[in-house]
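Yeah, one chain of the complex is gone here, protein chain that is, but the others are all in their spots.
First chain written, first letter: the chains are A, B and C, and each begins at residue 1.
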Amino acid sequence: MIETLDQIFVLLQHWLMGLLPAGLQPAAGVVLGVVAIVCLFPALFALTTVFERKGLARIQNRIGPNRVGPLGILQPIADGIKSLTKEDIVPLSADAAVHFLAPLLMVVMVFMGFAVLPMGRNMVLVDMDAGLLFFFAMGASTELSVFMAGWSSRNKYSLLGAMRAVAQMISYEVPLLMSSVAVVMIAGSLSLTKIVDAQNHYTWGLPHWYIFTPWGLAGFLTFAVAATAETNRSPFDLPEGESELVAGYHTEYSGFKFALFFLGEYLAMFSISGLGTTLFLGGWSAPFSFLGWVPSWFWFFSKMMLSIFVFIWMRGTLPRLRQDQLMNFAWKFVLPLTLVNLMIAVLWRFLGEGWQRWVFCSAILLFAYAGMGLAGMRRGHFGPRRYRYAE
Amino acid sequence: MTPLASYLIVAALLFSIGLAGALTRRNAILVLIGIELMLNAANLNLIAFWRYGPHPEALTGMMFAIFSIAVAAAEAAVGLGLVISIHRHAHTTDLDAMNRMKG
Amino acid sequence: MLGEGILKGLSETIKNFAGSFVSAERLTTVQYPEQRIAPIEATRDFPFLVYDGADWEAGMRCVACQICEKECPPKCIYIVKSTDKKPDAVGKPQFYPARFDIDISVCMSCQICVEVCPFEAIKMDTEFELSTTDRFGGLLLDRKQLAKSDEYYHRIHPTEADEVDACLAHGKAKTDAKTTAAAIASAVRGAETPARPVEGGV
Partner (left out) sequence: MSIAFYLIAALTVAGGLAAVLLKNTVHCALALTVAFAGLALFFLQLDAQFAGFAQILVYIGAVAILVVFAILLTRGSETPKDGVFSRNWLAGLVIAAGVFAVLGWAVLQSVSVLPHETAAPTVTVLQIGNALMRRYVLPLEIVALLLTAALIGAVIVAMHEKEGAR
């Protein structure tokens, strides 16, 4: 029974495949997986938009949308109808073909990333040997669509937003990759299913997730910072900074194309949360061994939604960074910290079992964090804002 | 025609396109684009030879291609840095206009 | 320590997040069409015309002097002065506005018309739910729509209305005193020299 519930989606897929002739079965399996992903994540996106609005409202002591349907739960449907029926405006001087292709490319590239995420036991669309590399390759391609959107609009705000977005995404892609490399080094594989398997065992009922090690915690924090910047979320939402740039690279998009960009951004958030879950939070494995009977996909999606909540929470808390603070933070703090973390991961691997490696690794990491942070603060690379002329 | 031969023909075509681009365009960045295409055609050759060669398990061709990708990235960074530097100096990226040795 | 401020901020927002579910007094907003906050006394948005008594047309304080029309910065007031005179609330014959239109889509709620009116005839309203589907005709209010009773004025701005009443009463008393004084004076003069004609009262 528990086994069936755990594998319910896999069994469903096999049952549906069994209805078809044998020759079509492999193709049908892939199509079914793709359809499942393409239906599930936009539905999750719709739910997340309303939860985000309600969560932000609660953080600001408001109630949030509550008019459409019970407790405003049907708000995304109203929003969807609105954006579908809105006029699709293409500026006269815009580069029509590129302007049209940019949102499509973005959504397609983000969807591709889901193909390698293991969403439960045996629930992965393509178990690729170089899954992590595939994920990052697809993630890197979204930068181009952002540039295409900004450039083709022929609008200075769009172009500025796109250049900011691309510069930011390139800068934070380096720490993102570097913090994942530490996991790859310890797990010894680029395959995401193998990385989850490496974390899926317990001592005294507690899991061996990588976040519960010094290098894993540091890696997770740098990964989270880089992921927030990579998905252009607050406090790193300069590309869309509405006080400066109207709406950034999607200023000139309206109606359905704008909805596609919106979808793309949220899907990127889901996929990067899924990746973070897989790399550091044990993927689909249960947080305690006695909870092993709960279906694996439940754990994956709850961990993912928890990270989405943290995204919303941060958005409700932190003010937007300035461009120079953003770049200084990436290159002078996060990247060195990930490089130190790589060394720590090596040390962890070769110090062997025992309490010494915990002490050594934590001490070096804390020292590096405090040292780099204080040095950067003193030189004014980041930290509180200082005004030269006004006080 | 064997599969290897067709890959080689495509690579040769791509190489020639890149060469033609590098030789005929005025804009320095377009010349770099042509060179990138030529490098990529060479990569395709390396991978195709590795795949249909006698010892694919030795990984020689693939390693060569991976190193070549890394080198090409460095080449692009330096080349574009040079182009930006020249643009700052001469206020043009038109190669026909850069016919003097004196700065 | 580095990152301390971020943690502090995060704890503050999570307190708000959780607190807004348990204590309703944290919520700063109201559910507008069902729940309303009474407007504060100094609220103002668009002008209206005050009338005394029960009949809006007869009791209109406005005498169509057109000062407000001239002073209005965006020129949203349009007045046509009547050719005849009608008795006002106290029975004195006055001109009256044959037309008095305010385009509230142009009005900027500056209150200058109220400041300049010598007859306390135009005041600021608190009514804000004025949206219509007709953006030209629907937002051009004529004198019938603008006329609101003195009681209404007292209800929305009690303090200010009392001041206005006191001021009006004072003015009336002054004029009354003047007229009576003049009447007495002329009566006295008339008694002394009955042959001279009575000079102008006021």
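Basically, a residue touches a chain if its C-beta (ideal position, glycine included) is under 8 Å from a C-beta of that chain, and two chains touch if they have at least 3 such contacts.
In this text, all values refer to a predicted model and were calculated from it rather than measured experimentally.
J.: Using the touch definition given at the top, which of the shown chains does the missing chain touch?
T.: Counted over the whole complex, the chain not pictured touches A, B.
J.: Looking at A:Ala46, A:Ala94 or A:Leu190, which makes contact with the chain not pictured?
T.: Reading the full complex, the residue touching the unseen chain is A:Leu190.
J.: With the full complex in mind, choose from A:Gln25, A:Ser141, A:Ser254 or A:Gln325 the residue touching the hidden chain.
T.: A:Ser141
J.: Which parts of chain A are in contact with the chain that was left out?
T.: Where chain A meets the chain not shown: residues 95, 98, 128-130, 133-134, 136-141, 143-144, 147-148, 151, 159, 163, 166, 170, 173, 188-191.
J.: Could you pull out which residues of chain B are in touch with the chain that's been left out?
T.: 1-10, 12-27, 29-30, 32-34, 36-37, 40, 43-44, 47-48, 50-54, 56-57, 59, 62-63, 65-67, 69-78, 80-85, 87-89, 93-96
Basically, only the chains that are shown with their structure count from here on.
J.: If you connect every pair of chains that touch, what shape comes out? Choose line, ring, star, complete or other.
T.: Topology of the interface graph: other, matching no listed pattern.
J.: Can you tell me which chain lies farthest from chain A, using the average of the Cα atoms as each chain's centre?
T.: C
J.: Mind checking the centre-to-centre distance between chain A and chain B? Centres are C-alpha means, answer in whole Å.
T.: Roughly 34 Å separates the two chain centres.
J.: What whole-number Å value describes the gap between the mean CA coordinates of chain A and chain C?
T.: Chain centroid spacing, chain A to chain C, equals 58 Å.
J.: Enumerate the contact residues on chain C facing chain A in the complex.
T.: For this pair, the touching residues of chain C are 1-3, 6, 9-10, 12-14, 16-17, 19-21, 26-29, 31.
J.: Contact residues on chain A for chain C in the complex?
T.: 55, 58-63, 66, 313-314, 316-318, 369-370, 373-374, 377
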